[in-house]
Structure formats: C-alpha cells, structure tokens
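Removed from the display is one protein chain of the complex; every other protein chain stays in position.
Right, chain A next:
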Amino acid sequence: MLNTEPNIAAPDDFYEALLAIHQDLLPAQSRLVDAKLILLLSNHIGDPEVLRQAMAKAREGIVPAGQDAILAARA
C-alpha cells in the first residue's frame, strides 16, 4: 500500500536536498538526474503494487497534450 501520510522526518531538509541535486543543471541534465532517482528509488521499494499505485497517483489528473511517435501498422 502506497504511504501518502507524512513519512519523512525532516521534510524541509529533504526538499532542499532534492532541489540541490538540480542546481545549475540544464533541463536535459535535470531530466536525467530525475530519471536516475526514480529508477533507484523504484528498485529500493521493489513492491510492484506500491510502484503501480505511485505511478497511477503521479499520472492522476493529467490530460495528455502530446502524441507519442507511434504509427499504426496494417498489412
């Protein structure tokens, strides 16, 4: 079960540290750091159900405004 109750002892410290890893980075560099962070934390959590709930929560309420580069194939 995904825990969305407070679980971080010093929230302001955590938030500051999260911003600090992005200091002076270009958007593409930040994107890479975030992606690594997500992968590291996901592996640490491991539980697929918790990961699924977190992914669903993160995506909640976002209406796609883009389009993936996918082509339909018909033969």
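One rule holds for everything that comes next: contacts are C-beta pairs under 8 Å (C-beta built on N, C-alpha and C of every residue); 3 or more make two chains touch, one makes a residue touch a chain; residues count from 1.
Assume contacts and distances are computed from a predicted model.
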### Query
Any idea which of "ABC transporter permease", "FAD-dependent oxidoreductase", "High-affinity zinc uptake system membrane protein ZnuB" or "CO/xanthine dehydrogenase FAD-binding subunit" UniProt assigns to the chain that's been left out?
"FAD-dependent oxidoreductase"
### Given A:Pro6, A:Pro48 or A:Gly66, the one touching the chain that is not displayed
A:Gly66
### Message
Across the whole complex, list the residues on chain A that are touched by the chain not included here.
### Response
31-32, 34-36, 38-40, 43, 66, 68-75
